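With one protein chain withheld, the remaining protein chains of the complex are depicted in position.
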Amino acid sequence: MDHIYKKIELVGTAPESIEKAVENALARAAKTIRHLRWFEVVETRGHVEDGKIAHWQVTIKAGFTLDG
Amino acid sequence: MDHIYKKIELVGTAPESIEKAVENALARAAKTIRHLRWFEVVETRGHVEDGKIAHWQVTIKAGFTLDG
Amino acid sequence: MDHIYKKIELVGTAPESIEKAVENALARAAKTIRHLRWFEVVETRGHVEDGKIAHWQVTIKAGFTLDG
Amino acid sequence: MDHIYKKIELVGTAPESIEKAVENALARAAKTIRHLRWFEVVETRGHVEDGKIAHWQVTIKAGFTLDG
Amino acid sequence: MDHIYKKIELVGTAPESIEKAVENALARAAKTIRHLRWFEVVETRGHVEDGKIAHWQVTIKAGFTLDG
Amino acid sequence: MDHIYKKIELVGTAPESIEKAVENALARAAKTIRHLRWFEVVETRGHVEDGKIAHWQVTIKAGFTLDG
Amino acid sequence: MDHIYKKIELVGTAPESIEKAVENALARAAKTIRHLRWFEVVETRGHVEDGKIAHWQVTIKAGFTLDG
Amino acid sequence: MDHIYKKIELVGTAPESIEKAVENALARAAKTIRHLRWFEVVETRGHVEDGKIAHWQVTIKAGFTLDG
Amino acid sequence: MDHIYKKIELVGTAPESIEKAVENALARAAKTIRHLRWFEVVETRGHVEDGKIAHWQVTIKAGFTLDG
Amino acid sequence: MDHIYKKIELVGTAPESIEKAVENALARAAKTIRHLRWFEVVETRGHVEDGKIAHWQVTIKAGFTLDG
Amino acid sequence: MDHIYKKIELVGTAPESIEKAVENALARAAKTIRHLRWFEVVETRGHVEDGKIAHWQVTIKAGFTLDG
Partner (left out) sequence: MDHIYKKIELVGTAPESIEKAVENALARAAKTIRHLRWFEVVETRGHVEDGKIAHWQVTIKAGFTLDG
């Protein structure tokens, strides 16, 4: 059987790290999407306050299996 | 609290201008999406009839806040 | 009247060919989306088993009309 | 019957706006090309004089039907 | 002797396959251009009708030798 | 004599249009830079409030002559 | 255990189709590389003779597992 | 009032992580620039010594408000 | 008066250097095109024979003024 | 003396972080390549299981000195 | 100690060659910047007069060490 996937674009944020920002985006997506399989980082940005990184802002594409 | 955003890709059209085509796309999206925050223009095209621009066709990505 | 389109990103797979992988992705999308109009191939990949192509994996963006 | 199109690259200029620069390029092309169908904006630049925009300079690709 | 080539951009269409769409574009170009040498696929798209691929639309750049 | 230019990256904003956002960026740059010659649009974005465009946000590269 | 992969770039050719050109490249690679896993198409070109496609020339990146 | 921003390109380095390299670049920039607002990661590289990462080298664009 | 330009894509070759390959392409174009204004290098390649560069192959886009 | 470098493309994986995935790729490469000098991150992806990041998958290009 | 670098974008021109245009840009930058370390060519263009190259116009990014 041939699988079909859908990819959605999400932006996760976190003060700690790039990894945590991606984790947050996936955790939120997992609330409504069952079969998340992979992600691809498409952009890494961040906000600066008083010369320090206030939070990371990471755009990902997340792929999930569509039920047949 | 860390925000999570989703980005969707839309194509708006309008005979008048690039700005109006983007406006149309956002107005349509706003019917079903509450927290639209920003957009990014990803492609600008148009249709030609009799050597004149019949309408502009502008592809945008629109980002909105996902409720936690 | 100005049309508005939405574009979604899908990955279709098929053992036979690139064309068949796209076809599969569109057939699946057509189950829930009425007015599919066009697609754009954005990535062509595949899985290999025993030195042979097990299946093609083609990422497309598919555009459809949003009802007014 | 299958259509074949040719795409040419043009740079239109205008002091007023991006839209007018594209319009000028298409109007010039329409003098010698009959079946112009669509255009894609590929670059938007401009010249500056005394800190003001002297004219916009917009590069487009314009597609037209080749007679069979 | 140093060769000089010109490259033109064409869009071929065909209901069957990507290959056939390219073939159609080249066949049309060959009517007026003698020394076609190579092509590069730059974009692969298609039109959808009733959830099925109506035709493939493949943009190529075709290179040919300019007579000295 | 050979000219040397420097390019800087600016983001202009304006509620009205893309053109006005670029104009604003150039007007601000012209306060401290004398020989602005050209600009290139590198990104077009915008902020959305209540489903409407609050302001356009256009990133440009602006080139100016360096005194010899 | 964490896997490490190497990616190599190959150009396969075939008169019949894009798929066959990729197949040929992988078949040749499989002679000396055991654990080929996936490929990504990075460029599709072709040679033209007498206005017809003489052969397709497809560049792929092929990934394989490095033994630990 | 319309804001204008300037973007500069910096390369930060750090032995520990990508995040620390960005932090270092911003800390240095903050010595002379008051209103840093955001950054975008444009390239991630690193130097290797004895098969280990000696330091990360991350290129960012940093945006700051220009005083009116 | 607003100028309109057309851009064509050419590949020049020369055994000596990148510069000479561009020069050859422009010299050939100048035989039939009067108002060549500028060029942009889009690709630099070359052919190798016996481990040495046999000739450089440089793709340019050349812009020229269209008569009004 | 002029140095010559070769660049190879590797994909490292690790459950912990992007940095660890790169480290793993370099450690594996260092088993057979002596003079690794630098790396460039070209793609960052990951696999998801149960809505959590199972492992990061980072593609790098690694450069090393070729002995003269 | 961790180094921080700044990158600026310059356009050098010269009638002779690409290399000379880069050299001119760097020589001008060196008048006011002490620790120039490297450059990257980002665009190569040129002006044409009477079918001949009047001058090369090369855009570079130049990196220099910021004092700590």
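Going in written order, the chains are labelled A, B, C, D, E, F, G, H, I, J and K, and every chain counts its residues from 1.
Note that in this section a residue touches a chain if its C-beta (ideal position, glycine included) is under 8 Å from a C-beta of that chain, and two chains touch if they have at least 3 such contacts.
What you are looking at is a predicted structure, and each value in this text was computed from that prediction instead of being measured.
Shown chains touched by the missing chain in the whole complex: G, I, J, K. Taking the complete complex into account, residues 8-15, 21, 24-25, 28, 55, 59 of chain G touch the chain not shown. In the full complex, chain K makes contact with the omitted chain through residues 17-19, 22-23, 26-27, 29-30, 36-41, 62.
Think of the hidden chain as still there; on chain I it touches residues 17-18, 43-48, 50-53, 56.
Here is the rule we use: only the chains that are shown with their structure count from here on.
Contacts with chain B and chain C are shared by A. Between chain D and chain H the centroid-to-centroid distance comes to 38 Å (mean Cα coordinates, whole Å).
Each chain gets one centre point, the mean of its Cα atoms, and the points for chain D and chain J are 44 Å apart.
Residue positions of chain A touching 2 or more other chains, listed in rising order: 8-9, 17-18.
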